[in-house]
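Structure record follows, encoded as structure tokens.
Apart from one protein chain that is not included, each protein chain of the complex appears where it belongs.
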Amino acid sequence: MDENVLVIGGGVAGIQASLDLANRGINVDLVEKAPYIGGVMAQLDKTFPTMNCCICILEPKMIECYRHPKITVHTLSEVTEVEGSKGNFKVQIIERPRFVDISSCTRCGACIEKCPVTVPDEFQAGFESRKAIYIPFPQAVPYAPSIDKGSCLHFGGGGCIVCEEACPTAAIKYEQDPRTVSLNVSSIIVATGFEQYDPKEMGEYGYKRYDNVITPLEFERLVSPYGPTGGELTRPSDGKIAKRIAFVQCVGSRSHREGVGVPYCSGICCMYAAKEAVTIKEKYPDSEVTIFYIDIKAFSRDFQNLINKARDEMGVEYIRGKPGEIRENPLTKDLYIWYEDTDTGEIGRKEVDLAILSAALLPRNENTRLAQVLGVDLDEFGFFKVEDPFLSSLETTRDGIYVCGCCHGPRDISNSVVEASAAAMKATTGIRLTAEGSGG
Amino acid sequence: MSAESSSPRVGVFVCRCGVDIGDVIDVPALVEYAKKVQGVAYATEDSFACSTSGLEKIEDAIKRHNLERLVVAACTPRTHEAIFQSACERSGLNKYLVEMANIREQCSWVHRDDSQAATEKAKDLVRMAVAKARLLQPWKEPEIKVNPNILVVGGGVSGLSSALSLADLGFKIYLVEKEAELGGMLKSLHKLSPTMRDSSESLESMLRLVEQNPNIEIHTSSRVKSVEGAISNFEVEIESDGKVVERFNVGRIIVAIGAEILKPHGLYGYGHDKRIITQLDLEEKLKNNDLKGVGTVVMIQCAGSRNDERPYCSRICCNTALKNAQILRELSPDIDVYIIYKDLITYGVESSALELNTKRRGVKLIRYRDESPPEVAIEDGSVVVKVFSPTINEEMTFRADLVVLSTPLVPRGEASELAKMLKLPQDPFGFFKEAHQLSPLDFATEGVYVCGTARAPKDAVESISEGLGVGSKAAEYKFSRIRGRGAAFAEINEKKCSGCGICIELCPYNAIRKDEIGISRTDSALCGGCGVCAASCPERAITIHHFTDDQLEAQLLAAIDRRPRK
Partner (left out) sequence: MKYALFLGCTVQADQFGYEASAREVLPRLGVELVDMEGSSCCGFPAFSSIYPSAWFYLSARNMAIAESMGLDLLPLCNGCHLSFVETRHHLEVNPGLKKSINEDLRREGLTYTGDVKIAHILEVLHDVVGVEKIGESVKRPIGGLKFATHPGCHAIRSGGLDHTDDPENPQKLDDLMRALGADVMDYPEKTDCCGSSLAIASGKTTLMIAGEKLQSVKKLGFDGLVTVCPFCFKVFDNRQRAIQAAMGDRSLNVPVFYYTQLLGLAMGLEPEKLGLELNLSPIDPILEKILEG
């Protein structure tokens, strides 16, 4: 029996689920919205607690996935319609045009060089620009350019054909149309991940008002050797190396303020802050790093070791007390962080060069639309709802549709990958536990 | 295997690895040098040899230039060798005809401050790799039929999930459980968070499915006595009441033996007073409604964990305490509950909701600092708990009717035995350790998997996920006929073997046996290709394929003779 499974989302969880299924001989259609697979993990510098280089360990999986004979990867694609039921879903996908014929493209880069349009590069968290025709990053899979229709002059009515003219193999195809693909699948796995909370609404921390207050994703790009600064942790305001750095934990998480943030704990911020702090200390041993926290959640294997390494070996200062406000010296752009050290009861003002707000993990905005298309429920926060995680592990509220990774709540890479394998299993077995004890 | 008489055409690809190699090593010079090395028919560079375009370039070059061997000078073979092997396959070359020269981890990364020296060293490494590559031989993996039997050791939720899902795929499961009943830890629990469903009831449905499943053969009151063999062909003996009762042949083994709660004798007075108990003891009391006269309950977190002896966090204790505290308050508003904690380890959506609900029910959470843990003493017949609270800067005193210690999960005694039997590494505390972060369900021994709390502390929901996850790993290759072993394995020349037996003693895989005449023989299925036997054989009777003496000698000579010879 040739089984077909649809995996929605090409991040590390979606990739793992696809590989598990394909290695068992099952056909997989992997649908990814971006022009590349890899998700958020591709943007990160290192993992915790092992401090492995993210792209180094992710890339072999991305490539294996893309080249696997049993996996069809649809980039620039979205699911638009789902009908039917478990065992027999009829799915419609829309594949947006890349406007580049990958098979004739030689990746020479001439089109990108000649393109006259520059826009902020979202992969580099806005620190750099890219062209309207672009390859997202050097290890992108597939490694091929695509045209961002929204910023392209040609599609804006400008008549620009510079890239077409520059291409030596006539690979630019403006006339490519969106393509609707119909699939017949027996089950669906949702692995659409998360998005980062925008701390702008927490005005007391000055994000977007003060240049040197940044988010973790922005930090990851700054320290990445493939980032806008080649890995140097420079301050956005003046390009100087940041020597005094502070992390403010739980920004947006554990919030009981009406209309601000979310009440839950995002689980991974304690660890990614420690990881980032260790990264800084490894690059700049004489830097001063402070982490302002409420609780230290180091709950998995070797997590506590990393915290101990940061704090006891490398001298990262941990102060228990969530800062009340961050203010900026208008002349130097240095930051002042007002806090109470709840262990000593002292109020302090810390002067730093750079502050990183450990932002919450939120469900993606698109979940609402996707949930509607899939006919599944979301929980009160907008994550995909799993009715009973014990009896119906990883099952959404519609039979035959499963979840893994952050799309149903914040979790780390290891857990996401475990769940991906688990979802791959659920998607292809008939076992369904119910409170009444009947099988299915 | 002797070297071929005609010199095979070697292609050399130097990868810049973005800036990781390219910024330190003079890549164009290295390419030019490679062209002059004997045997090299084609040499080029790429920014990212491992990218889809880089690989296409390699495949294309192999075809266009009729390359017969491939040298990739790039990063470590540990992560990327498989990719280049697949590139060979896709261009019609046997996948074992590629040799990597690690000019990143072993060169550019460690010699950042001396470009010139790094480049010279890279030349040496490339030259050596080419010398070996010329002597590489193709190899095809033998077909091993997929064994449809799987052994699951441990009948808790993790093992049960694994068993059920694999049985559903058509595997035959031998489920071995040391207790008289299946169910593991969940049998002893009262309610499960976040649903607050009864633990035994939740377990019921799973147990019924297992019992009804024709593909699952249950062996309770049994333990694994021995395991021989390797993936696809494990010979397992199980014993009951001290004697061997069954023997199975299985293709995969899933270890789901769980963990146990630490009973911390002496800590906070545990063992000296029956009012000082563990959370597990509390679960039992709740199940039996055995809380008469309990008015004040004090729970102490991190009791025996996150200390010098056990620096790890046991992940579930805070959630368990909150859950039980909530239940106590629901039983009666007259029960006061205090939780004394260091860091409150609640994470994610459900756990955070549990925290909020528990606080709303009037459970008081009191923080203590590492340096000043709570003290438990018996004063005038009462159990008195004292703790300094940095939040209010005062010492607090409680007279407790019950002191509940939230102790960590620790590996079971059997874990070490099983680890040795299956050659699975353990972390310093005895939990089984996975191979790599991005493959948390893959383990050092092929065909053996660990799930659930035996691997690390986790709750029931996570254990189920892992059980399903290892099921997915174990089920891999069900539909594939070919099982790969890798080209490196030992071959013993029986004519040269003197029967000394040194290799047998040293082999870490127990892969060598003496035959009837006393000659050493290897089991190629077990052999890991480590080379220890070949290195120690006094008669030089053992060859390691893919690392033959000829190949290694060629590499060594190439290392010291710096003339490219063309």
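Letters A and B mark the chains in the order given here, with residues in each chain numbered from 1 onward.
Note that in this section contacts are C-beta pairs under 8 Å (C-beta built on N, C-alpha and C of every residue); 3 or more make two chains touch, one makes a residue touch a chain.
Nothing here was measured: the structure is a model prediction, and the numbers come from that model.
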Item checked: Among the chains presented, those that the missing one touches -> A
Item checked: Absent-chain contact - pick from A:G159, A:G239 or A:P330 -> A:P330
Note to self: Touch as defined at the start, partner being the missing chain; which of A:R179, A:R209 or A:K283 qualifies?
What the structure shows: A:R209
Check: In terms of residues, what is the contact footprint of the unshown chain on chain A?
Finding: 203-204, 206, 209, 258, 325, 327-331, 336
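Quick note on the criterion: only the chains that are shown with their structure count from here on.
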Notebook entry, point to check: How many Å are there between the centre of chain A and the centre of chain B, using C-alpha atoms for each centre?
Noted result: 25
Margin query: With touch defined as at the start, can you tell me which chain A residues reach chain B in the complex?
Written below: 12, 20, 23-25, 47, 50, 52, 56-61, 63-64, 66-67, 107, 138-144, 225-226, 230, 254, 263-268, 295-301, 303-305, 308, 342-345, 379, 381, 383, 388-391, 393-394, 409-411, 413-415, 417-426, 428-431, 433-439
Margin query: Touching residues of chain B toward chain A in the complex: what are they?
Written below: 18-20, 47-48, 50-55, 75, 79-80, 82-83, 86, 161, 164-165, 168-169, 192, 194-195, 197, 201-202, 204-206, 208-209, 212, 306, 311-313, 315, 343-353, 355-356, 369, 390-391, 393, 427, 431, 433, 436-441, 456, 460-462, 464-473, 475-480
